[in-house]
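For this depiction, one protein chain was excluded, whereas all remaining protein chains were kept in their positions.
And then subunit A:
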Amino acid sequence: MNSAVSFFYFLSFLTILSAVMVVVSRNPIHSVLYLILTFFTLSGHYILLNAQFLAAVNIIVYAGAIMVLFLFVIMFLNMKQDQEEAKTNLTKIAATIVGGTVFVILFGAYRKTAIEPFNPQTYDSQIGMIESLGHMLFRDYLLPFELASILLLVAMVGAVLLGKREIGERHF
């Protein structure tokens, strides 16, 4: 087994372990920190696939910005020591059924999809680099890219409008 493959297995083990810990940990702060670890290991997978741009953006956007906001909210909610609210048996059973169904659907979809086998002759190892990504986005997928940016702009304007103070509202 060469070093890349053994590193892949180690990384996968770490990913699955931290993902499981997100669900299992009782303290929400620990859950968030394990989720951040999961993002890091996923970035490791991207680097193994030679997709460095995706790895860096994954860290910046998810680990650097979104998870900080998660941590924010949870820290404010959780000022006291964790009071575990009692979960009824009904919720537990419902959660198990829903989770199991999602797993079965995903597994079925995975079985059905035909993933092309890896072909070393036609495979371009530079495909994940930022240059080829930029060419792809701005040449072949320009319209979807612009539509997505308009969507984000609309969401941003909406957020600003929601956060705006109305006339006559109390000034803090």
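In the analysis below, a contact is a pair of C-beta atoms (placed from the backbone, for glycine too) under 8 Å apart; a residue touches a chain by one contact, two chains touch by 3 or more; residues count from 1.
Keep this in mind: contacts and distances are computed from a predicted model.
Taken from the listed names "Extracellular solute-binding protein", "Cytochrome c-type biogenesis protein CcmE", "NADH-quinone oxidoreductase subunit H" or "ABC transporter permease", the protein name that UniProt assigns to the chain not shown is "NADH-quinone oxidoreductase subunit H".
Considering the whole complex, the residue from A:Leu14, A:Leu49 or A:Met129 that touches the absent chain is A:Met129.
Across A:Phe10, A:Phe72 or A:Phe138, the single residue that touches the chain missing here is A:Phe72.
Touching residues on subunit A toward the chain that is not drawn are 27, 29, 33, 36, 52-53, 55-57, 59-60, 63-65, 68-69, 71-72, 75-76, 79, 81, 129-130.
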